[in-house]
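A single protein chain has been removed from this complex, and every other one stays in its place.
As written, the chain order gives the labels A and B, with residue 1 at the start of each chain.
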Amino acid sequence: MTRLCEFSLRHPETIEEAARLLAAEPEVRVIAGGTALLTNLRLGLGKPASLVSLEHIPGLDKIEVSAQEVRFGAGVTLARLATVPAVRASLPALAQAALTVAGPSHRSAATLGGNLCLDTRCVYYNQNEVWRRSNGYCLKHGGEVCHVAPQGKRCHAAYSGDLAPLLLVLQAEITVTGTGGVRRMPLGQLYHDDGAQHLTLARGELVTEVSVPLPAPGMQLAYRKARVRDAIDFPLAGVAMGLRMDAGRVAELHLALTGTNSQPVLLTGTAELRGAAADAALAERVGKLVQRQASPQRTTVTTSNYRRQVATALARRLVLELAAAGAGQSRGTA
Amino acid sequence: MNEIASCASHGEGIPAPTHAAGRRQPLIDGIEKVTGRARYTTDLPATQALTGAILSSPHAHAEIVSIDVSRARALPGVRAVITGEDCDVPFGILPIARNEYPLARGKVLYWGEAVAAVAAEDEQTARAALDLIEVEYRTLPVYISAAEARAPGAVLLHANKPGNVEREVNNTFGDVDAGIAAADLVREESFHYAEVAHAQIEPDCTLAEFDPESGRLTVQSVSQVPYYVHLTISECLKMDPADVRVIKPFIGGGFGHRTETLPFEITAALLARAARGTVKLQLSRAETFTIHRARPETDIRLKIGMKKSGEITAVDAEVVQRGGASAGYGIITILYAGALLHTLYRMPAVRYRGFRVYTNTPPCGPMRGHGGVDMRHAFESLMDMMAETFGLDAFAVRRANLFVAPYQSVNELKVSTCELAACLDWVEQASGWRSRKGKLPRGRGLGVACSHFISGAAKPVHWTGEPHATVNLRLDFDGSITLLTGAADIGQGSSTLLAQIAAEVLGLELARFRVIAGDSALTPKDNGSYSSRVSLMVGNAALAAAEDLKRQLVAAAAKRLEVGVEDIECLGEAYRVIGTDRMVSYRDVVKSALEVTGPLTTRGTYTVPLDMQGGKYRGAGVGPSPAYSYAASVVEVSVDEDTGQIKVEKLWVAQDCGVAINPLAVEGQVQGSVWMGMGQALCEETEFVNGRPLRGNLLDYRVPTIVESPPIEVKIVASYEPNGPLGAKEASESSLGSIPPALAAAVAEAIGVRLPGLPLSPDRVLAALHARRREERLKSALAGAR
Partner (left out) sequence: MKRLVSLWLNGRHREDAVSDNLLLLDYVRETAGLTGTKCGCDGGECGACTVLIDGEPRLACLTLAAACEGKRVETIEGQAAGGKLSPLQQSFHENLGTQCGYCTPGMIMASEALLRRNPRPSEADIREALSGNLCRCTGYVKIIESVKAACES
């Protein structure tokens, strides 16, 4: 038998009811696919009195494609995200990013909302109770000190979701429902740069919908994930990019990272690349942006230095790759 | 009954004996495995079992000042609480090195070492009881590396071992100094190897049933060595071994993790006796990692002398192994690292210094390719580097050092057969080496290396004077034959192989056989499944038992047909008077054979001939074997220079395992073995921070997935081993060691950098590439300055 803390499982049938349940008591958690939450509960990370399941709420698994955007219910599984023809046709890079998450049996349970709200990770945190207790716990859970940076005052656990960076690049918006009502906001506003509290959701709030504007014609998109094994692993670093070229020059470039900071990071400074030619100098500038804004810490068994280097290398390579793909496509359509 | 008529009633003419050996035979227990019916230890019905749980040390090195279990004992539902007080008998696989207790006594020597244990009515109560045990510790300095533990003034983990050195080996064979002096090139390099783990997919578990009325104990456990479990448990519990029964259920992989009695097995037995009932002690994956017993972190300094021809003139090696907290197989491992230098190539002179060091890490032990794997990487790598200096091809330098069997090494090991030359020929041809090596695009490379292993140790670790292996065959009225063996099938297919050997001798289909393996109440004692001993040793015993049974059946047939035994030939399903059509069916022969004696049991044994048991020097017991198996591998890789990521494109392996009794299983073993070597080469490693294991899970201990695992082409080269059953020798460990050096050589070709050790993880590869670029920049800057 496996020990999980005692909790009661609630099955609200509306989002409003779910929000009420979430607000009603302090120790309550949302469960969607459960692949991340139950792993953590098995390690003793959290002792919620109840879990609020989203499974019986109708509409959370919707995928609606319109002329302007694709609207996903937060409960869409990663397996569907990767395979539904409408997504593969309109947002192929998103489908491809979903396929990089864990393995197929995780993806058939794990959801889009769950991946966006994925807890941050750290080698001092993702250990069992016995281990953490013997280490005096940590700032993120039950302790006073961040073992990654004991002098500092913050938790450095890394955000490791694979979908957020691409959705940031796509300028996705999320719908958040709480007891106080519904709000819609850019995805970026969901996150703080704090490993212990990386989500901005208030008590009783949950992500219910993700709206992704269809990319502008000619926009090339991709997500690249650095990891040691080609499956199962979380990203050591992940890079998502959107690039639109016009007459051989950068017209628009967006770049976001995961796995390197406590939140997914949409890089600043990309506007300055507008007008640049697709050459080694551009790659160099893109690499510099990543190098400056990625902030990996010793939160994984693989060195932080490597994670910064590989994020930089992937971004450099990706910009030239996307530029070439864009050029190929415009030639193809001409 | 008319003999001929009885055969005719089968509707056949003259039957031909079945050849069960040499064919691609699915596993005899395969159906159970694919249907989920196979019961592993954790699956055994045990509805009444109490739940066992272990309190482990939160410190890597500390004195235990006091333990108070009174509150835990008082908790309702708790049936037993035990501590180090409950077992004062030290255990360890080697009679000369027993310094481990199932529950720590006085000191804890590594993080996670068991300190106390509880049996309770359910999991929750057991966990709650653990929280009520109060232990006071006084912490001691923690030594994670061998260097720290050997530093002057370090606290001794075991009082009788100065410098924390468990065993220092100093062996010189041949004239090393003369060999070095005669060399055209002498080169010395240092290498560092991370510790790796077996990571068998089945976590550890023991079910112990104590019967309070009879005082008897039955233990079912995940062991590769049920006999040693039997022996150790009876010693540690001070019980008559006759009151203990050990049963081996299905085992979910071993690879060396389970080749000695493990502390939790004894603890489960102690708990069952204390609770006077049945206890199931299931370990988590994290706890299973802490049991460890795998390949140690190793530092190697290696010097080779070589002639321009590639011929090696002398070897001088020093090895330091971080052995962990207790002895286990440590002495054997440090001896193998030296002994296995001798029997792959012709070695005129070898000096070997080895240090096995006690550290505050989980005890290391044997892992597939025991002792030889890291040294093989160092040796093959240095050989490649030196060959480059002479402009010699990697195949040429290896061929320059082949010996022709029979061969006796300078340390008195006798190799009866060796087809390494044929192995090299095949991988060279199959990989297209000659046309491709050196002509691959940047980022791609090919590497070759060789390796070998023993077919069982000629001297058992626990010498009793008994034969090395015993097999019984039981034949009863129904004509079915039950093969009884203590040899543990751990997934390698040993039960299938033994049945094939017996069936081959008797000319029968495998369907006539059942195998019962590893139940001390039924099966003869066997030393266990380790050092690749089962195929050859237990195989020979099975062969002997089958030959004995055949003799008795032939005699019964002769009597029935009223001819001499020399006139009878065994056709499997019939016995015939040679050259005639007079015959009697197998079933009728069985009837006749059982007439007077009743059900038959035959016994076959195997003992390694004395002249193969090695020399007389200290440590001579490690290395000798009745046969050695050989392998050569070529690895092709591509390397992403931006990310440091290595992709293994393909593996080619040629294996000399004598006659392949089950070619299907040989392929499976070789594929699994080289793949495991690949994992060690690419990405597997353990790691400790402040004494705590950082990678005690299957996310951070990175066992390769199916996605990055390459196609593996296996060639079984033609060979016949006279000392093996039906010509066979081992096939599961010898190929592993060839992969890390072949892979490293391929990477060296791909990126122009050779890394001094393993694993070649992306971060290490990228760091090496960056270092090379810095060096090149520096060089060109210096050149510019001139």
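Note that a contact is a pair of C-beta atoms (placed from the backbone, for glycine too) under 8 Å apart; a residue touches a chain by one contact, two chains touch by 3 or more.
Bear in mind the structure is a predicted one, so any value in this text is a computation, not a measurement.
From the set B:36, B:441 or B:598, the residue in touch with the chain omitted from the display is B:36, counting the whole complex. Among B:227, B:630 or B:675, only B:675 touches the chain that is left out of the view.
Only one of A:60, A:87 or A:102 touches the chain withheld from this view, namely A:102.
Those residues of subunit B that touch the chain absent from the view are 26-27, 29-40, 42-43, 198-203, 250-255, 284-286, 490-493, 664-665, 667-668, 671-676, 678, 697-699, 703, 705-707, 709, 711-712. Listed for subunit A, the residues touching the missing chain in the whole complex are 1-2, 4-9, 31, 34-35, 38-39, 42-43, 51, 53, 55, 79, 99, 102-106, 108-109, 128, 230-232.
Note that only the chains that are shown with their structure count from here on.
Remark: subunit A and subunit B have CA centroids separated by 42 Å (rounded to whole angstrom). Chain contact summary for the complex, subunit A toward subunit B: residues 1, 3, 103, 123, 126-128, 130-131, 133-135, 226, 228-234, 301-303, 305-306, 309-310, 313-314, 316-317. Here subunit B touches subunit A in the complex through residues 51, 56, 58-59, 111, 122-124, 127, 284, 286, 642-645, 683, 687, 689-690, 692, 694-696, 699-700, 702, 704-708, 761-763, 766-767, 770, going by the rule given at the top.
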